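With one protein chain removed, the remaining protein chains of the complex are shown where they sit.
Our next item is chain A:
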Amino acid sequence: MADLFPPLVTAQIDGKPPKADEKVDYSNLPCPVPYDELHREAYMSLKSETFEGLRFDFSKGLNQRFSLSHSVMMGPTEVPSQSPDTTIKIPTAHYEFGANYFDPKLMLVGRVMTDGRLNARLKADLSDKLILKANAQLTGEPHMSHAVFNFDYMGKDYRAQLQLGNSALVGATYIQSVTPRLSLGGEVFWAGVPRKSGIGYAARYETDQMVASAQVASTGNVVMNYVQKISEKVSLATDFVYNYFSRDVVASVGYDYILRQSRVRGKIDSNGVTSALLEERLSMGLNFLLSAEGFFFSQVDHKKKDYKFGFGLTVG
């Protein structure tokens, strides 16, 4: 995923250099990032995909638009157990077959596992400004499948999204650029099955060197994060998550080093959990992954005590 790292969004989209004393043209603000990607830069370092066990991915491109992928994963999966102290780990092995189709206007990604579970994603440009995205996990068991459809409309300096999901889930988000660097947004959702509705607000401030964002929701979650780009190769991020109903607090600090042949991302948590992920490019098309997660203090919350190590190879 190293080559998919997007540069931090700068305020130069409207063509003007971002000098502090230059008059702001409020009629020509840049389009903000989508609401789902508010915390994008922070989650690059702080929510990296550590895994446990072996992972082998083989991707074969047949066409400019079409590719197939085969992936083998062997490792323990955690099963929630009766007592809160222990987690039961069951060793499992999967083979997953995937097919991708990338067109300028249509993107289809499908992954199917040996147990029949299908994970399907679709992204279609219905018009210049309207995008339909759909995501579904389908299984053979009844009542265990989910699907979510999103309609995204991109305006000149705002974005609006309507989300419809199975079991009567409806949501809407809206985000607007208020100045070239600040964007504010809100969301509303209503879930039919656990009859819950919620509302949330978010704000994001970015410059060439840093991104700060915050989000509050009526589910009780407050998330604040800050990412500073120290150089082309290094960025640091810090995060603070607080739930005012369950009184859970977690703060974490993470780093992301992008070097020529490798990328290292790591973080340490206030729960004492620390994790790191190394992706190294051994040669063209051959990537090696090493993932580790563990804990440092002995007073760590029991649920989170575990050492996990994983290694993997990605071809193509």
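Brief remarks on what is shown
Just so it is clear, a residue touches a chain if its C-beta (ideal position, glycine included) is under 8 Å from a C-beta of that chain, and two chains touch if they have at least 3 such contacts; residues count from 1.
Assume contacts and distances are computed from a predicted model.
Considering only "GATOR2 complex protein MIO zinc-ribbon like domain-containing protein", "Mitochondrial import receptor subunit TOM7-1", "ZSWM7 protein" or "Serine/threonine-protein phosphatase 2A 55 kDa regulatory subunit B", the record for the omitted chain gives "Mitochondrial import receptor subunit TOM7-1", by its UniProt protein name. Note that of A:V24, A:M74 or A:V112, the residue touching the chain absent from this view is A:V112.
Only one of the listed residues, A:V24, A:L54, A:M74 or A:A136, touches the absent chain: A:A136.
From the options A:V24, A:M74, A:A99 or A:V170, the residue with contact to the chain not on display is A:A99. Residue A:R65 is the one among A:R65, A:K89, A:R281 or A:K308 that touches the chain not shown. Among A:A120, A:V148 or A:L182, only A:A120 touches the chain that is left out of the view.
Where chain A meets the omitted chain, the residues involved are 62-68, 97, 99-101, 103, 108-110, 112, 116, 118, 120, 136, 138, 140, 145, 147.
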